[in-house]
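Missing here: one protein chain of the complex. Every other protein chain is in place.
Moving on to chain A:
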Amino acid sequence: MAPPQANAKTVQYRRTHNLLLGTRLLSQRGTPSPFTLILDSLEQSSAPLVEEYIARAKQLRVSIIYVSFTTLRPPKDVTKVIKARGKSLDVLQKELVAATTPASGQPDPSKVSSMVIIDSTNHLVSISSEGEGGGARKPTMSLSIFLSSILAPSVTVIATYHTDIPRISSPNTAAGNAYAPNPLELLKYLCTTLITVYSPSHTFTQKRALDKSLPPPNFGLDEGVEGSLTSLGSNTGWCETCGVNEKSRGLIYELEHRRMSGRAMSEWFFLLCHAPSKKSKERLILLEDHPAYNPTIVEVPSANGGGGSVEDNDLTFSLGLTAKQKSDRDGVVLPYFDAQSEEGGTGGRILYVPGREDDWDDEEDEI
């Protein structure tokens, strides 16, 4: 889906409602989302977003279980790492259930107590389809049974799916599988929150092209350059304050959250690399509130009122106005102000009443 055009009418409403929901989902507080599916690609990895989830979960003392199919270096705040490579779905399920069952016998259903992170659902899909139709082999459980078995009220699952890896369907499973949905469609259907991540640099480039009514450029595998897998700007983040040699972890994501009532909310967010100011710690903002995406954004007035961007610290006089000066200035009636309202609209006619002292020349001037 294309990112939204800046819409001044709804942005205020979405700034309050959707941003709040987005923050709550990221912190897994108040609004439960048992299964979050993150779709990523070579242009933008989901890693910074997953790290943000982990950092916020850590503050809430949630135990984090990292299921690693491809990652050799899991993020550092993880409570437990389960190496899933080479394991069957049954074994993995048993390990996960054992890890997510709370040790003390009194689980609090209102609070999320463990978070399961799956680094590559592609591999989960491929091992779940391995045993199907295999005849002699014992059929392994299906993906939906696996997922529903690990989901409990106190567990939240965050799974990443790499959308650009082509899926290989084994030839011997084709017969039994013809009517089954594509695993990605199934995952999208099962999840309660669907997130698609985008590279900020690519999104901004596309936006600038669209603003000039140019066709937006393609990136990555679709760039159309022979032999090129990824484009410049992939995984680079976007941050004004980061130096050249610092990693910026900013990213753009589209979020679709399905409430229990069935109503869905869809919104585009920008996850900032740093907190925007000292006062607000929240790193999540609406995409439209990012100046690089929406240059026409109204700046929030600064706290000291006058002055604004003018650096007036080392001046010997004040550039600002007192309240009285301001009200006096507002009361000044500009010359010909009433003429504009009464007789205006008739073009560039000069309003002038000739006085007695005017030296009138009838031949030249005509009024």
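Everything below uses one rule, namely that a residue touches a chain if its C-beta (ideal position, glycine included) is under 8 Å from a C-beta of that chain, and two chains touch if they have at least 3 such contacts; residues count from 1.
Going forward, contacts and distances are computed from a predicted model.
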Candidate names "Elongator complex protein 6", "Replication factor C subunit 4", "Ubiquitin-conjugating enzyme E2 2" or "Proteasome endopeptidase complex beta subunit"; UniProt protein name, chain not shown: "Elongator complex protein 6"
Residue of A:T70, A:S266 or A:Q325 touching the missing chain in the full complex: A:T70
Residue of A:S27, A:S63 or A:S120 touching the missing chain in the full complex: A:S120
Residue ranges of chain A at the interface with the undisplayed chain: 42, 45, 47-48, 70-73, 75-76, 85-86, 120, 122, 126, 162, 164-168, 171, 221, 225-236, 244-247, 249
